[in-house]
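The other protein chains are all here in position, but one chain of the complex has been omitted.
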Amino acid sequence: MKHFSSISQIDDLNLWINQALEIKKNPLQDADLGRNKTIGLLFFNSSLRTRLSTQKAATNLGMHSIVLNVSKEAWAIEFEDGTIMNGSTAEHIKEAAAVLSQYCDVIGLRAFPQLVDRVKDESEHILKAFIKYASVPIINMESSTEHPLQALTDAITISEFKTKKRPKVVLSWCPHTKVLPHAVANSFVMTMQKMDVDFVIANPKGYNLNPAITKDIKIEHDQEVAIQHADFIYAKNWSSYEHYGRIRKVKSNWMITQEKMKDAKFMHCLPVRRNVVVEDSVLDGPNSIVIEQSNNRTFAAQLVLKKLLQHG
Amino acid sequence: MKHFSSISQIDDLNLWINQALEIKKNPLQDADLGRNKTIGLLFFNSSLRTRLSTQKAATNLGMHSIVLNVSKEAWAIEFEDGTIMNGSTAEHIKEAAAVLSQYCDVIGLRAFPQLVDRVKDESEHILKAFIKYASVPIINMESSTEHPLQALTDAITISEFKTKKRPKVVLSWCPHTKVLPHAVANSFVMTMQKMDVDFVIANPKGYNLNPAITKDIKIEHDQEVAIQHADFIYAKNWSSYEHYGRIRKVKSNWMITQEKMKDAKFMHCLPVRRNVVVEDSVLDGPNSIVIEQSNNRTFAAQLVLKKLLQHG
Partner (left out) sequence: MKHFSSISQIDDLNLWINQALEIKKNPLQDADLGRNKTIGLLFFNSSLRTRLSTQKAATNLGMHSIVLNVSKEAWAIEFEDGTIMNGSTAEHIKEAAAVLSQYCDVIGLRAFPQLVDRVKDESEHILKAFIKYASVPIINMESSTEHPLQALTDAITISEFKTKKRPKVVLSWCPHTKVLPHAVANSFVMTMQKMDVDFVIANPKGYNLNPAITKDIKIEHDQEVAIQHADFIYAKNWSSYEHYGRIRKVKSNWMITQEKMKDAKFMHCLPVRRNVVVEDSVLDGPNSIVIEQSNNRTFAAQLVLKKLLQHG
């Protein structure tokens, strides 16, 4: 593995989960592996969990980390090839990535989609440009269409909390006030396809995810039906994929309530808008595992970093 | 001591001062105490001294530090309970604090008051929410009503520079162009009440601090009278407390001048506006100890961190 850009790179998910859980037992077991190495964490967008958990993971491996809020602290980056750079961008990705590769041994990258042009977003032009022009491993810290560190975290968490061999996992679309990306949902769907789970996606009509990703996964438009007997309910909003980047009116109330939850465990990648996505009582109740889930971000990041340092 | 939120937590101020001076003699004496531990420094407002001195203190203890400018780099945090989060805030303090507690071993927090609603500011809802929902020690790096790291620093500094057993210390209100909080003044007043000093507060009418804090401390409305025979003059502006958050016209000139100073030592928490709060000649003269004072910020922070690491 040269870079970590997609959940599709994980062949043996169970092996990865077990390796991450081993790290969790003793996070300092490889405290020398990253000695004298630096990870550069490049953010084009806001971050709390991703930034801190990746810094923590790097620190556990003995690495230095440098955070760069690209648009605010450095120069605006141009990603188009062949363009005449007489506009607002000051540095081309070709130079930026090559230069960064000389100061950093690994580069983490967060770049959200614009959610205007589907073809452009799906081209993953920012992530791919970094992979193309950097000479060091790139870690996807959430790109246009994927958030693999989150999805690996989710798999670890389900593995820890499941009480039966093949739990029922429901990814349920939930309401939101903003136009949100599909990355978390996409990577979660791809991960569940690799896990021994009974997996259902629940979303309103008009909100089906990219069919090339959901494939033959059951999509249920009646939330009540979908979540019956669920062991895990993973709540997440996304904007429409068909009507790309739009928010479509939804008649019934898709907010997750205590009544809907029954005995299921509640998962969410966070940040979560209370009483919009999910009721207070769910998050404050005993079946919410969102905090434990966020804790696993460190070990997912640490496993990926460890693999890149060992084989990169 | 589980958290460090208020100067009221210091029982034996003299002991703390002596412990801080011991650290100052050899700042690296506990260089292993914080090994493999991380402090997260969360700023809702600007900072120079607080940030750098706390980072320095953490480094002296072998800790890693992560700085997060919350509003600029992460998600806007909601502090109200039970609210429907369909506005500008994206993450509730319940999740934010719990999540941060998993990546950080100690959390430092700076959150200034709005100075509009006195009841709200005095509720210390941001600081208290972090204390309530975090599972690791919280350090107050200036909240709505207190700045205890500064006040501990001030006590250390007075202790170093006093030339008599019971010096006269005057906290004098000074002019300013902006609406400023009461936190520094409050914590200083609370600290002087624990120290063997002859303490007077000088401020114009309409500028009395919270009487629940000043208690029976003498408040003098004539600056000239107040500063007679002073050994230390601590200059600080604050907005009106009675007419909460307002700037009231003051007839006489409360700026500290060389003429007023006589032989007193000049103290200020910095940043200070020259020739508004205090004349150039005072700051540039031999009796200003503001730089030495700021140096002690490191040792105050280091003492607090040490206590939290040892007993937290």
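Each chain carries a letter (A and B) given by its place in the written order, and its residues are counted from 1.
One rule holds in what follows: a contact is a pair of C-beta atoms (placed from the backbone, for glycine too) under 8 Å apart; a residue touches a chain by one contact, two chains touch by 3 or more.
Keep in mind that this is a model prediction, so the values were computed, not measured.
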item	value
Which residue of A:H3, A:R51 or A:H92 touches the chain not shown here	A:H92
Among A:T83, A:Q114 or A:Q228, residue touching the chain not depicted	A:T83
Contact partner of the left-out chain, one of A:M1, A:L21, A:L68 or A:I219	A:L68
Option from B:Q228, B:S252 or B:N275 whose C-beta touches the chain left out	B:N275
Where the missing chain touches chain B, by residue	28, 31, 43, 46-49, 51-53, 55-56, 59-60, 69, 72, 177, 270-276, 280, 283-284, 290-291, 294-295, 298
Chain not shown, touching residues in chain A	36, 38, 40, 64, 66, 68, 72-75, 78, 81-87, 90-92, 94-96, 98-100, 102-104
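As a working rule, only the chains that are shown with their structure count from here on.
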item	value
Between chain A and chain B, centroid-to-centroid distance (C-alpha), Å	39
